[in-house]
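One structure is given here, and the rest of the page talks about it.
The other protein chains are all here in position, but one chain of the complex has been omitted.
Here the chain labels run A, B, C, D and E in written order, and each chain numbers its own residues starting at 1.
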Amino acid sequence: MKISARNVLKGKVKAIVHGEVNSEITIELPGGAELVSMITRASADHLALKKGRKVMAVIKASNVMLATE
Amino acid sequence: MKISARNVLKGKVKAIVHGEVNSEITIELPGGAELVSMITRASADHLALKKGRKVMAVIKASNVMLATE
Amino acid sequence: MKISARNVLKGKVKAIVHGEVNSEITIELPGGAELVSMITRASADHLALKKGRKVMAVIKASNVMLATE
Amino acid sequence: MKISARNVLKGKVKAIVHGEVNSEITIELPGGAELVSMITRASADHLALKKGRKVMAVIKASNVMLATE
Amino acid sequence: MKISARNVLKGKVKAIVHGEVNSEITIELPGGAELVSMITRASADHLALKKGRKVMAVIKASNVMLATE
Partner (left out) sequence: MKISARNVLKGKVKAIVHGEVNSEITIELPGGAELVSMITRASADHLALKKGRKVMAVIKASNVMLATE
């Protein structure tokens, strides 16, 4: 599958916290930076996410804001 | 300012393409990975974005999807 | 690729309108309903979208609102 | 009310799973396809959603990604 | 129509800038604060937006971030 989302970052699952309908997944990127993702719990189950699993973070360009100091 | 968005990644502006109301900004992260951001042209002007400027990419956790191969 | 986004709808491209940095793509779903998507022009090019091409619309559950009459 | 969101799909509620602050609503579209929506639990209550209720799924064009195989 | 989006703010159109596929609409809220909205140009046309027209800004709760100083 080739997706229109412009941002696809490889990483691996560092932590998972399940709520009742949503799950918070922390991804570790190469180099040590982290990304936090909130997806449905059903998706977390469907992707069989668990600590250490390789995943890609997928982010649409219109959801990336920019900031300066 | 401290923001609720969980993901703040430091980088610098690599390329800017202006449309009439939106601008596409490519950010280079440390290590060479890239992020693409679509913001209003007025914001790009307001932040005085230009090639080489240090910026932070700010992404709400609920806008980060995950994928597996 | 298996993605966390819960909604994947098959259709085909019915119309494309390019702006300078974004493109509006109209998708026809089986049965005749339509979906409109706004993606970066670079993505439209990268996916080689053109009238009649089979595509999938991908929508994160947190971006689906509900309404009643 | 007439809304700027370009995508309004009619369906009916197939399933509801409540979390503490969010609710996951599965909608059945005519023809049998399904859409999953994540809204606040307060909204699910406010709209009096229940199995079988007719609803519309409302999706902004900028939240529709596209993918090809 | 009753919508799940939790935030509906009344205002009137203060300014419109059209791009080729998107339009930037500035809304003046009672009291003088402003909101900026980016919608498709086709939606701006469909809603017949023009300076002075009464409109409502509709925002899903999951798209509202918070910040502290």
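As a convention for this text, contacts are C-beta pairs under 8 Å (C-beta built on N, C-alpha and C of every residue); 3 or more make two chains touch, one makes a residue touch a chain.
Worth saying up front: this structure is predicted, and the values here are computed from it rather than measured.
In the full complex, chain E touches the hidden chain at residues 5-9, 24-25, 27, 29-31, 33, 35-39, 43, 47-49, 53-69. Considering the complete assembly, chain A touches the hidden chain via residues 17-20, 22-24, 36, 38, 62-63, 65-69. Where chain D meets the omitted chain, the residues involved are 1-5, 19-22, 40, 42, 60, 62.
Operating definition for what follows: only the chains that are shown with their structure count from here on.
Note on connectivity: the fewest chain-to-chain touch steps from chain C to chain E number 1. In terms of the stated touch criterion, the partners common to chain A and chain B are C, listed by label.
Although chain B and chain C carry the same sequence, what matters here is overlap: shared residue numbers make up under half of all numbers found at their interface. Repeated interface, listed pairs A-B, B-C or A-C, reference C-E: B-C, with more than half of the contact pairs matching by residue number. In terms of their C-alpha centroids, the spacing between chain A and chain D amounts to 23 Å. If you average the CA atoms of chain C and of chain D, the two centres end up 17 Å from each other. Contact with two or more other chains is made by residues 5-6, 24, 36-39, 43, 47, 56, 58, 60-63, 65-69 of chain D. In terms of which chains touch, the assembly is arranged in some other way, matching none of the line, ring, star or all-to-all patterns. Interfaces, counted as pairs of touching chains, are A-B, A-C, A-D, B-C, B-E, C-D, C-E, D-E.
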